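Here the structure comes first, spelled out in structure tokens, and everything after it is commentary.
Note that this complex is displayed minus one protein chain, with the remaining chains in position.
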Amino acid sequence: MVTTFVFVVAAAVLLVAALIAVLKNNLVHAAMGLVVSLFGTAVLFVLLEAYFLAVAQVVIYVGAIAILIVFSIMLTRRVGAQWGNQTNPTWPFALLAAGVLTVLFALMVRGWNPDQALPAAEAVPGDVTARLGAALVNPGGYVVPFEVASVLLLAALIGAVYVAWGGRKAEKSTQR
Amino acid sequence: MDTTLLLEWTIKAVILIFILLTGFAYLTLMERKVLARIQVRLGPNRAGPYGLLQPVADGIKLLFKESIIPAKADKVIFVLAPLITVIPALVINAVLPWGRTVTVFGRQVSLYVANINVALLYVMAIASIAVYGVTLAGWSSNNKYALLGGLRSAAQMISYELALGLSLLGPVLLAGSLSLVDIVEAQRRMWYIVYQPLAAVIFFITSVAELNRAPFDLPEAEQELTAGYHTEYSGMKFALFYMAEYVKMITVSALFAVLFLGGYLGPFESQYPWLGPIYLVLKILVGLYVLIWLRATLPRFRYDQLMRLGWKVLFPLALLNVVVTAVIVVLMG
Partner (left out) sequence: MLWQYVPIAILLVLSTALAVLIVLLDALLGPRKPTFRKLSPYESGMVPIGPGMRRQPVRFYLIAMLFLLFDVEVIFLLPWAVTFRKLGLFGLVEMLVFIAILLVGYIYAWKKGALEWE
């Protein structure tokens, strides 16, 4: 099946990219790994027929958050410099924990029967984007979380301006 | 999913790429010709009649040029950056509707590569990737002009992306869909430039800024930044940046036509669907002409002016436009 093939390829790319993001010494390379893995996630969303989520993932995570990360890397001194190890002395324990988890997952997947798995993601009737928009402002839907989200964004906004810009004088406006 | 369908999609994709590349080649000639005429010159006229072979000559020349990778550059990212720039520039065009369904060899063929119901968001998503090409090209060159130019262009692009995204909301509010085909069809009664003049103006200004073209062509502010993020690029790698810019010019003109000028709509289009692409091409040509005209006419912004325009004028105006449009839509029922 084509979807399975695409899934396997996307998942493999995602994992390798995520490893690059974690293991690379060069921060810009690591950030690129992160971008690719975020893309892989968008592809997975497409495969799950969550199109709005997929595209929003690219717009927000790839187009904004990862850009922010790249910009903040450029604020640091020597990007390409080798700054010692990417791992700390406890890495064998982390490896052990990861190994145990992998085994557990493998056992789970082995006991999983694809034929009677979860019902295949039901095709949502109508335009998903429109339904999402309706749910966001519907009193019976997610209107409270939605408005709270704006307060969260406001807090982040003020925090960002204060942290990055707080020390400067406010009245410093350009003459022209 | 049968083989014929796959074949049809592949052919359409190949044709789209062919159109975009030819468009790119002749847009460079058109730009040089129009600029020359505006400056009372003749422009290129030696290669072929009216200089029509000039783009071919340019391409061959660039292909056989030495392509330098600076010694201290980050080689992998230096080579990747033009790819990251040009691939999204081509892929973004997948959702452009060139017309309705036509019959080719007795087969119903729709004149777009893909019609997805989140098309406009897809455009935003792919467009936002362009920032990486610019930033990485600047960073990987190990050149201080390139790095600063790349960062400035990137900051400029993300600043104008906000107002751009908000200006898209006007047509979406009116059409009630993110699909470009639906947006065009919703304009059968009246083009949206009539209902959304402010959104159209903001879309145009911000997309010129996204293109990094005059008067927002900071990368070419040679007195301060040499050639900006592509200072160190040469040969076909440079040509790829160039190609991306011109393909994006075509995309922006096409999107403007689709969102505000009725896309492929025009007289007698409903009887003869083949007229659709012709109308769209004509509208694109007008948009391209205006882009070139701007370059010939306007001086470059200073960087602080540019950021102020983006954040303090265009962003609030675009937000205001959304609110006003929404209120009017509610009042009209």
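Letters A and B name the chains as they come in the text, with residue numbers starting at 1 for each one.
Simple rule for what comes next: a residue touches a chain if its C-beta (ideal position, glycine included) is under 8 Å from a C-beta of that chain, and two chains touch if they have at least 3 such contacts.
All of these numbers come straight from a predicted model, not from anything done at the bench.
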| item | value |
| --- | --- |
| Full-complex contact with the absent chain, from B:38, B:52, B:68 or B:104 | B:68 |
| Option from B:28, B:54, B:143 or B:187 whose C-beta touches the chain left out | B:143 |
| Residue in contact with the excluded chain [from B:34, B:90, B:209 or B:252] | B:90 |
| Residues in chain B touching the chain absent from view | 1, 6, 9-10, 12-14, 16-17, 63-72, 79, 82-83, 86-87, 90-91, 93-95, 113-116, 120-121, 139, 141-148, 151, 154-155, 158-159, 161-162, 165-166, 169, 172-173, 176-178, 226, 231-232, 235-237, 239-240, 303-304, 307-308, 311-312, 315-316, 319, 322-323, 326-327, 329-330 |
| On chain A, residues whose C-beta touches the chain left out of the figure | 3, 6, 46-47, 49, 51-52, 56, 59-60, 63-65, 67-68, 71-72, 74-80, 123, 127, 129-134, 136-137, 139, 143, 146-147, 149-151, 153-154, 156-158, 160-162, 164-166, 168-174 |
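The rule we apply is simple: only the chains that are shown with their structure count from here on.
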| item | value |
| --- | --- |
| Geometric centre distance via CA averages, chain B-chain A, whole Å | 27 |
| Chain B to chain A touching residues, read off their complex | 1, 74, 76-77, 80, 116-118, 121-122, 124-126, 128-129, 131-132, 135-136, 139-140, 147, 151, 154, 158, 161, 176-178, 304, 308 |
| Partner chain B, residues of chain A touching it in the complex | 2, 26, 28-29, 32, 35, 51-52, 55-56, 58-59, 62-64, 67, 70-71, 74, 79-80, 127-130, 174 |
